[in-house]
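Here's a slice of the assembly, chains where they normally sit.
As written, the chains take the letters A and B, and residue 1 is the first residue of each chain.
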Amino acid sequence: MRDAVEIGLGKTALRGYHLRDVAIVPSRRTRDVDDVSTSWQLDAYPFAIPCVAHPSDATMSPATAVSVGRLGGLGVLNVEGLWTRYENPAKVLQELSQQDTVAGATQRLQEAYAEPILPELIVERIRELREGGATVAVRVSPQHTLALAPVVLDAGVDVLVIQGSIVSAEHVSTSDEPLNLKEFIADLDLPVVVGGCTNYQTALHLMRTGAAGVIVGIGADASATSDPVLGIRVPMATAIADAAAARRDYLDETGGRYVHLIADGDVRTSGDIARALGCGADAVMLGEPLSRAQEAPAGGAWWHSAASHPKLPRGAFRSAQPSLGTLEQLLYGPADQPDGALNLFGGLRRAMAKCGYRDLKEFQRVELIL
Amino acid sequence: MRDAVEIGLGKTALRGYHLRDVAIVPSRRTRDVDDVSTSWQLDAYPFAIPCVAHPSDATMSPATAVSVGRLGGLGVLNVEGLWTRYENPAKVLQELSQQDTVAGATQRLQEAYAEPILPELIVERIRELREGGATVAVRVSPQHTLALAPVVLDAGVDVLVIQGSIVSAEHVSTSDEPLNLKEFIADLDLPVVVGGCTNYQTALHLMRTGAAGVIVGIGADASATSDPVLGIRVPMATAIADAAAARRDYLDETGGRYVHLIADGDVRTSGDIARALGCGADAVMLGEPLSRAQEAPAGGAWWHSAASHPKLPRGAFRSAQPSLGTLEQLLYGPADQPDGALNLFGGLRRAMAKCGYRDLKEFQRVELIL
């Protein structure tokens, strides 16, 4: 039975569970690691691992987005980030990589992102991605989708990611013409991923817009501050499971349209990836974990895009940490530390093997314990 | 169902929830930040933000009380504090701002508050408030209400706040004539705010005294010690929700009298404000969060009035912290730190927008998660 309590007379609250609250339980069968598949497919695009890179400038440059693609995942570049504001953001990135206090870094982020976005740089960056040879995916915010979409689509992308911290299928505004996601997506002939959302209702409505994938969560990580700033907290295990229920119901109401769930938040280790998939996600969005790759553009620093908001920054800047290895080593090992930060998908594969599962779809049914 | 457990054979306890235990949940609609209203009205007095300043000498001088009023909130001056004991409390405040141990500071507080209250200073302070042009509100303790009320009322105030750490509608005494709140309030023609209280029964009885507003909570903050000293702890989410139920029942029994709930305690960040209102409060009382305004009279130190009790101090002194910005910046931003301490009501407004609500009354129905 759903775990709801009356916190006071007539006021109830559901109890939500974080990924760290749950663990997967091995079943009575085990399986060879080599017999396990971690492959995933979004629309026509196949991936060796269920990995979508979070579009933060701290981790995704045109070059690293291509690298993620070559390694079997999906790299996503933010076309509202530094790469479309600066011809060469190297200097800004280096300066940010040297910040060591949250307060100072936040002000520096606010300044850096105050530069305008240049459409010609959007075209240029997308060209770089395409030349890299991997699946081309870029992120736009819901507020700027209508303005930037023509540029982006003309430049030619494979997957469009419309991502804000909280996105709904129904945005109300008295001043601007709001984005009608359903109409917008219907007019496109490429797969759109949209989110983040945090519960069943919003997930279901986002699925009804025609999106190929829905992002669950708001990218919360160790640096997230949407809880103190907005009072919003997303227990990811519950959010994913609720969205998975929406996926099931939407599959039923459409007679077979399967929308992919991409979990964005609380995923720090290979064990967290296993937990997120075990709760029902199809893939995970990796942000902070990739910031410690040798190739990371910000030299080991990390920030979430909301951290640069000019009036109400949410999300702390994490100062630069030493590299843990190459991007390849982060994703596939070998690990020389036992903390789950390296060999992220080797860890997932072994977790699946220990539980006797063959593929990701089966693994979504794994037993959980609190 | 109400969350009650049997802690031992035949002894039950309700489970209470703190504000930090709950979070608000975005619904399937979002809204433009500019379309959201945070306005609030107490009796005939309208406010741009649901903000009542806690009457601690650490934050409220005549000057800062006026500033809060000008910025759209309600400043409250304690007429049993330093400003009515000293012609010029600047020296005492400065000395307190330099204390750096709890033990030393507590003794210094006890000495400072041992000076007698001078009626002529009460008159003078109220005159200063009135000249400042904002709504004039002062705080008296229940024990001294009968003695001080004539002076206060003659001096002319708009709102009277009768506040003690625990106030009931029925105080029993064999020695003194106790304050009969109901008769006292009936004789006045100005709105009275009374509290703090911690549960449904007490809130309901305080409403029946004719008060315009009821304070829920005992101002507990990070420095509060009523738990170790008295064994009393107020889980604010539960206390607010219970008092909101009393408000509803009282509205029904009176055929329409709406009593405002002012949440006093556990509110540290903009997210906490959203949580308190989401639990059913009409406004929040801000104490410690304002102590870090540039204008704060104690230079960044903080204490609650009970911290100066001569025999049984409750509430620790918090030594001076660096200023975070002006009062205006604390209330309205811009924030240059992402921890929810700045832009307190900009954070509230954005939280309301993310959840799709238009005004505070609607926002009280927001969904909560534990």
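Details
To be clear about the criterion, a contact is a pair of C-beta atoms (placed from the backbone, for glycine too) under 8 Å apart; a residue touches a chain by one contact, two chains touch by 3 or more.
If you're wondering where the values come from, they're calculated on a predicted model, not measured in any experiment.
Here 2 copies of the chain are placed, and the complete complex recorded in this file has 4 of them.
Please note the rule applied: only the chains that are shown with their structure count from here on.
The rotation relating chain A to chain B, fitted on Cα atoms, comes to 90°, given as a multiple of 5. Put simply, the C-alpha centre of chain A and that of chain B have 40 angstrom between them.
Residues 1-3, 15, 17, 21-32, 34-35, 200, 237-242, 244-245, 248, 268-275, 278-280, 333-341, 343, 346-347, 350-351, 354, 356, 367-370 of chain B are the ones touching chain A in the complex. Considering their complex, residues 5-16, 102-103, 106-107, 110, 165-176, 197-199, 201-202, 205, 225-233, 235, 238, 307, 310-316 of chain A touch chain B.
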